[in-house]
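Only one protein chain is missing; all other protein chains are in place.
Going by the order they are written in, the chains are A, B and C; count residues from 1 in each one.
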Amino acid sequence: MDLNFTPEETAFRDEVRAFLKDELPSEVADKVRAGRELTKADMERWHAILNARGWLAATWPKEHGGAGWNAVQRHIFEEECCLASAPRIVPFGLFMLGPVLIKFGSPEQQKAVLPRILDGSDWWCQGYSEPGAGSDLASLKTRAVRDGDHYVINGQKTWTTLGQHANKIFCLVRTSTEGKPQQGISFILVDLDTPGIEMRPIKLIEGGHEVNEVFFTDVRVPAENLVGEENQGWTIAKYLLTHERTNIAGVGFSVQAFEQLKSLAQQVRRGGKRLIDNPLFAARLAQIEIDLEAMKITNLRMLAEAQKNGAPGPESSILKIKGTVIRQALNDLSRRALGPAAAPFPSEDLEGNLAVAPADHARDAARYFNNRKISIFGGSNEIQKNILTKAMLEL
Amino acid sequence: MDLNFTPEETAFRDEVRAFLKDELPSEVADKVRAGRELTKADMERWHAILNARGWLAATWPKEHGGAGWNAVQRHIFEEECCLASAPRIVPFGLFMLGPVLIKFGSPEQQKAVLPRILDGSDWWCQGYSEPGAGSDLASLKTRAVRDGDHYVINGQKTWTTLGQHANKIFCLVRTSTEGKPQQGISFILVDLDTPGIEMRPIKLIEGGHEVNEVFFTDVRVPAENLVGEENQGWTIAKYLLTHERTNIAGVGFSVQAFEQLKSLAQQVRRGGKRLIDNPLFAARLAQIEIDLEAMKITNLRMLAEAQKNGAPGPESSILKIKGTVIRQALNDLSRRALGPAAAPFPSEDLEGNLAVAPADHARDAARYFNNRKISIFGGSNEIQKNILTKAMLEL
Amino acid sequence: MHFELTDDRRMLADTLNRFLTDTYGIEHRNKVAYEAPFHDPAKWAELAELGPLFALVPEEQGGFGGAGFDIATVFEPLGRALCPEPVLPALMAARLLAAAGEDLEPLLSGATRYAVALGETDAPYALEDIATEAAPAGEGWELTGRKSVVYGGNAAGKFLVAARAGDVIGVYEVDAEDAAVTGYGMIDGGGAAEVFLEKTKARQVLADAGAALQDALDFGALALCAEAVGAMDVTYDMTLDYLKTRKQFGRAIGSFQALQHRMVEMKTEIEQARSITILAASRMGTEEQSRTVSMAKNLIGRAAKLVAEEAIQMHGGIAMTWEYPASHYAKRLVMIDHQLGDTDHHLEKVMAGLQVA
Partner (left out) sequence: MHFELTDDRRMLADTLNRFLTDTYGIEHRNKVAYEAPFHDPAKWAELAELGPLFALVPEEQGGFGGAGFDIATVFEPLGRALCPEPVLPALMAARLLAAAGEDLEPLLSGATRYAVALGETDAPYALEDIATEAAPAGEGWELTGRKSVVYGGNAAGKFLVAARAGDVIGVYEVDAEDAAVTGYGMIDGGGAAEVFLEKTKARQVLADAGAALQDALDFGALALCAEAVGAMDVTYDMTLDYLKTRKQFGRAIGSFQALQHRMVEMKTEIEQARSITILAASRMGTEEQSRTVSMAKNLIGRAAKLVAEEAIQMHGGIAMTWEYPASHYAKRLVMIDHQLGDTDHHLEKVMAGLQVA
């Protein structure tokens, strides 16, 4: 047993830390810390800074312009980014499409697409979920019918995150209705400027706009935009699911949230005392700290396992389940710590002059509601439990 | 809305209370309070006292020697008995077989059996569960084959509570293997002295002997011992399940346990203070008090509903589920309150001279372990949830 | 012992439910609840005409109710409809004005909207911690301090402000136009305000208001419990409906046992919440009023959070959207815990009472 990083890993962490200290724009970090919405420009700015350092595409091999990091390096980088309140890298081009093209794409596709992801020319979004197929991707209905050199796409995608900023979308589409439902699915690249596509915002529970619906009506897409073989889409989707799952425990987010919460509990006063001195509150806080400390190790254990085996096993579903439970508990406790001050609808005013809540906490209730999504999206915790039951428990 | 008892009900409660004060033997109540095992003589003594007062068979009509109480009276009586630490009435003859015979039995059976239940001549036990059929009664396998004037019984029953004191057993047996599994079941009375019956004790988790296995090998039982029609057993079992479920919330037990726990928390000291002054412990205690106060009302609401409709509805499963959760939480907290003093294996010595734990609490851990059964026996909480799902939620 | 409403109360509940169902549907509600003035003044007038405000106070004070079950009867329908009208501030103001023997007519008729300004940044729930000061000034009084997150304060004509003169906490009336009031909307709909008082002119309503304020808080908390029960019932039904109709992996998701058992747990907690609210309603006006209300508010806080979170989780995505009504129910259910004392605040009160009993 050795819970410490190697000297090389420690050196890497110090390098990342120094980089973040020097290069992360403080106005952007401030927004992240306070849970405010980032603009497209904010995200592009951070991507450009990372790209300049060669750290934008963590997992891509160096020959494609990636950092070529291993799992431990990625983990260190992600954790440090969280602690520094860096924006999350928009994953659709970098961590989803990129690896798919590197594994399944043609050389032409790689050459055409990858550099434009890195330099920010293209913003990709994801067309996986459909209104009738959330956790159950195999039942998707959006059709792509071959018509000469083109596919003609009809259907509807939903939960398309940050689609409002995107100019491209990669989709899972049904190219066959024969055999098992999984067998007739293909993976295809679509330019959002193509006629027949309409993107509509979905307003979320807390009022934010981060996801969208995308409607396809007779959208003609060149056949060479198909990635891999026709009807190979399920294989590609599964590849992403097993190989590219990273940071699913969200430990970095939780550590950062815990530190913010502890500081909040030292600012808030109840009954003439600091909230952190209230035993009931402190008990909840300590309980989460303990679960989080354990989670850090569970995360490292599975990381070590993945490092050894090349890919995370089904037990990594535990990370998703418990990781989201812990994050949500932290959001819950922050909201509660604020009392009535959590209740106002977030606005610039409330964060600025009015200061109903302590600085950086005006959006804690909104964050709590928004983060109810993390146990739903990306394979709900119920689905994760089903996966575990089958794979690990053999039930 | 009126949460108060009527003047008549209040007068009845006072009458019960006075009776218990005068007639409940204090050495028996002491045992109940401390969770010590009652002897057969203790239970028979209490039954005789109740019978002398005409209160032993609460639900039987008066013409059969019962008290003829309605649901509210029964509730009042049971609650008062719990608060006074009276022994629980052994239910098999009085609340299970009796009502079955009154509803389904022949006049001869009623005349032969009921008086002997009341006067203590017979001690009945129950032969329902089998090793392969716990919550799933329809799959029971014990066979009764008609042979002239007799049925010949072969098979095994289990979880037969207090069978060691009994001279009679009523059984569900399979008389047909045709049709649905529920359809081939019959209800039959068996004398335990009949050749071919063997009763073996089952030692429970905490070391106590309250349940048994019963083995039947070619046991010849007169055909007139059949209750109702052949293959009508399922109907009888269901009748018991819906009409004779009483006190399934166990509110009286919980109220009594809560009072004992509160008193314990005032005796036990930690860090120079009484345990009840420890905020973490007090929070748990207050939480249970709240849930229990709500449960009292939930219980009354369903009682009023049952009173109105003649029988409790499927929603009474809620009482079983939440009632056992609360009781088990109380047992859990008592055990914890004791710290290391909960750990010794119960013995006379530990209760007497040695006094490792405060008086009446030497068996709190044993009680905690023993009461894990209440969410399992009598239709596990999982089964209750299935029932509710079907009947109430229509899922 | 029975659990049926009197005919009068059932009629009131029916009337309210019908009015809200017919004229205050969720789309209308969402339109008015999130935009200034964060309620619908026209509907407020109609609502007042229906008479529910009169049900909040006893006959002696010009009403026709005022008992615990009257409060529950009014607020459960409001909860079912997620109604953002400021009935709660009216109830609490009515209790305070009645305690002072003042004329309630302007309030009960709906003509004057009151807000009750208790909480402060460092004193969100507990009266003892109130720091706003009242000082005599000429014939009247002057108040100095900041009242934070005053529900209904964004659209109130008058404020009843809790302030201390030395050790004694009193209640003072302030005209909205005399104070610096900044209104805003709430994350779960409805409006509130920050009220800044700087030697602000005030009229003393109650010199020593400890008991009256606690009583107003108790009645307010009971109202919130009833509101939550109404909202939980609707949320539960919505979820049950969804489980029956939504298909995944080729079957209704309600056929999955793990979800079924969680539905039972929701249902159980809702019934427990209903029970404790009934108990609290029955104990209003007795010695056990405050402690029982605290029990109710604690249980409601836990149950409402469970129902909200489980409803979202079992809907799986759709209830994360603004468009789907369950999201608004979930927000209200969670945020009720931030009003008039949260689960822990009330648990501490119940803990304190463990010793005496």
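FYI, contacts are C-beta pairs under 8 Å (C-beta built on N, C-alpha and C of every residue); 3 or more make two chains touch, one makes a residue touch a chain.
The structure displayed is predicted, hence computed values, not measured ones.
Engineer: Have a look at C:H261, C:K331 or C:H346 and name the one touching the chain we're not showing.
Structural biologist: Answering carefully, the residue with contact to the hidden chain is C:H261.
Engineer: Among A:K111, A:K238 or A:R301, which one touches the chain that has been omitted from the display?
Structural biologist: Spelled out, the listed residue whose C-beta touches the missing chain is A:R301.
Engineer: For a quick check of understanding: of A:N167, A:T242 or A:Q287, which residue touches the chain that isn't displayed?
Structural biologist: Missing-chain contact among the listed residues: A:Q287.
Engineer: Extract the touching residues of chain C with respect to the undisplayed chain.
Structural biologist: Here the touching residues of chain C are 256-258, 260-261.
Engineer: Which parts of chain A face the unshown chain closely enough to count as touching?
Structural biologist: So the residues of chain A touching the unseen chain are 1-6, 9, 72, 262, 276, 279, 282-283, 285-287, 289-291, 293-298, 300-301, 303-304, 315, 317-318, 321-322, 382, 385-386, 388-389, 392-395.
Engineer: Determine and list the chain B residues touching the chain excluded from the picture.
Structural biologist: Residues 129, 132, 134-136, 139, 159, 202-207, 269-272, 278, 280-281, 332, 335-336, 338-347, 349-350, 354, 356, 365-366, 368-369, 372-373, 375-377, 380-382, 385 of chain B touch the chain absent from view.
The criterion applied here is as follows: only the chains that are shown with their structure count from here on.
Engineer: From the centre of chain A, which chain's CA centre is farthest?
Structural biologist: B
Engineer: What is the distance in Å between the mean C-alpha positions of chain A and chain B?
Structural biologist: Each chain's C-alpha centroid was found; their separation is 53 Å.
Engineer: What whole-Å value do you get for the distance between chain B and chain C if each is reduced to the mean of its CA atoms?
Structural biologist: Taking the average C-alpha coordinate of chain B and of chain C, the gap between them is 43 Å.
Engineer: Which chain A residues touch at least two other chains?
Structural biologist: 280 - these are the residues of chain A that touch more than one other chain.
Engineer: Two-or-more-chain contact residues of chain C, please, as numbers and ranges.
Structural biologist: Expected reply: 347.
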